[in-house]
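Just one protein chain is left out here, and the rest sit where they should.
Up next, chain A:
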Amino acid sequence: MITQLYCENYTFFLFLVGVLGIFLNQKSIIIIIMSLEIMFLSVSFNFIFFSLSLDNIIGQLFALAILTVAASESSIGLAILVVYYRIRNTITIELMTLTKG
């Protein structure tokens, strides 16, 4: 049965999975973008859950907005990735040290 606590834990762990995906990943940008998508999903799921729980439609509106933002952002991110790959021939994160202080 889907309880309130269950949903909250679920979204939180999903978000944590996304964060860890960015945090522990040393290799590929694609995984970062995927982790970002997971984070967006967890957030929008959280919004939906709270809109149901509080019986308020604004949460679902936000979730829709986040879906569009996530879609556009992933498309822009992939575009940047493609441009980057064209220039450097690699998408390894370790070699992205151009902005050294």
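Here, a contact is a pair of C-beta atoms (placed from the backbone, for glycine too) under 8 Å apart; a residue touches a chain by one contact, two chains touch by 3 or more; residues count from 1.
Note that in this section contacts and distances are computed from a predicted model.
The subunit not displayed here is recorded in UniProt as "NADH-ubiquinone oxidoreductase chain 5", chosen from "Trafficking protein particle complex subunit 6B", "DNA replication complex GINS protein SLD5", "NADH-ubiquinone oxidoreductase chain 5" or "Probable electron transfer flavoprotein subunit alpha". Residues 19, 22-23, 25-26, 32, 93-94, 96-101 of chain A touch the missing chain (whole complex, contact as defined above).
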